[in-house]
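Below are the structure tokens for one structure; questions will follow.
Omission of a single protein chain aside, the complex is shown with its protein chains in their original locations.
Let's turn to chain A:
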Amino acid sequence: MAPRTSVTAPDYKNIPHSHCLPSSHRQVTRLFSKLSRQSLISLALQWLQKKNRDFCLPFLAGDADSEAEDYDAMYAPAGSHDELIEYYKALADRKGGRREVMDRILEGDWRNGISMFQLATAEIQHLLDHPSNLRWTAKRLARTPSIKYLEADMEVTDESEHLPRFQAQTFLANLAKELTPLMKAHYLLTKIKNPPITLLRVYVHDSPYSTEASLAVDSASVDGAKAVFFIFPHGTPHVWHSLATNLGQVVGDESRHLRDVVIQAIPKAFSKPSNRFQLVSTTFSARSLSALLNYRGPGKTNASGGGYSIFADTSFSQNAFDFITTRKPDGIEKAAPDHTNPLTVGNPAAGRAKRVLDDNETPEVKRRKDVAQGRFGSSARPDDGAGLERFEVRIDDPFPTTPSQAQHDGQSMDVDDIHQPSRQGRRGRRSLLDRSEAEQEEADEGDDWTPDVRLTFQGSHVFAGIRKLLEEGVIDGEKMPGWMTGEAGVTTGAIKNGRIRTKKGIPSV
């Protein structure tokens, strides 16, 4: 490739799709080694398509200059795009290792470098292959209240659109306008049909330059999170965001800060004059995309968690023209309301097989199962794919006073003393669960002692676990508070009077 003679100066440009990272760059090799053979081949075929060719120039025989020819290349450069397409199609048909394809891409056809477009699409492919690899936080775009427009906002007219309008080009232009003075970034926005989401990947390049050379510099810092993902589920006011990190990787302050800058720019890019948006927390974060689709998605399940899940599927309200009541539960006739989620690899047969064995269970076990069915409905099945990994609550109810405690006044004084330093002693970031000042005041106001009790449930599918415990008789299903069924649809919350505190208004709209 001809040496670039551009002047390196700080500028106000985005990083274009066609800028390349060297094939041996750490980020490139790390990402490509995570992709499967099939994904690599399908990516290569995509890159060779005519519409993408400008961004993903492969190394062809015609490009080889005289000096490059004598170095003994492992892979002979192909003659044309079509030849390469044929080659990758042949690769797809035959069996082989992942390494073979990866080497061919990095050391053969794209030895000159992997473009930003390729890097972005490869990372998105990886995300879609492994939909529970990242930790997502769901936020909601809410209209900033302004007195002037408050009245009009409440009316449901033909013209009033209660969801922010998403127009890809305008949105990206606005976002770039917000961000370019602060950092250079590469954007890739892609619309996915199944699941119905639009995905934005922002590759953050912390440098005043947008040149290829500055991209290739391996940043000295070890924290690898340079890309931020945003998902806009179609037809919802929600935005999910995540840092592209590996599992368990510690993210440094710098990347966190850069991510925050991007997050702050998102609502501004949606806003128009006199129609401003802000991002508000929905106290929900989860690992799997199907859980997010379930709790913060475009469907019916957002505000009907736990036992209320029977209202979202057909188990409570059958077709109004279905008059048949004489169905025998003999398996064949059983109308299976399979709401198969695109991201779950569920096994519907697994649940049914168990029911056959139920004949010889004791009445007690059967009763517990019925109670579990009543409390959880059709949610919290181990194989439904909508598992939450972490559920945290803080209990704000006053400590139940027993008569013996009321006699010893001094005791509660002691506890207060212990209680204070423990709060200050905690270091690190403020937890979402920490009481705000108003809440703290409220807790101190009453005569009762309100200890700072926090519960964290952790596992691969927290609510399925609680359901299992209930079915096994460990938890009393009838006395169990409602928040333990996951009906509130949050992963962090405060509990008062046995219920999760909710903000005013309707759940998840």
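Criterion: a residue touches a chain if its C-beta (ideal position, glycine included) is under 8 Å from a C-beta of that chain, and two chains touch if they have at least 3 such contacts; residues count from 1.
Just so it is clear, contacts and distances are computed from a predicted model.
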Chain excluded from display, named as in UniProt, from "Cenp-O kinetochore centromere component", "DNA-directed RNA polymerase III subunit RPC3", "Large ribosomal subunit protein mL43" or "MIP18 family-like domain-containing protein": "Cenp-O kinetochore centromere component"
Identified contact with the non-displayed chain, of A:110, A:136, A:308 or A:391: A:308
Contact partner of the left-out chain, one of A:58, A:113, A:237 or A:493: A:237
Option touching the unshown chain, where A:109, A:396 or A:487 are the choices: A:487
Chain A residues that touch the omitted chain in the full complex: 17-18, 39, 42-43, 46, 49-55, 117, 121, 124-125, 128, 153-156, 158-163, 165-166, 168-169, 172, 187-194, 196, 198-199, 234-238, 298-305, 307-308, 311-312, 316-317, 319-327, 332-333, 374-375, 478-482, 485, 487, 497-499, 504-509
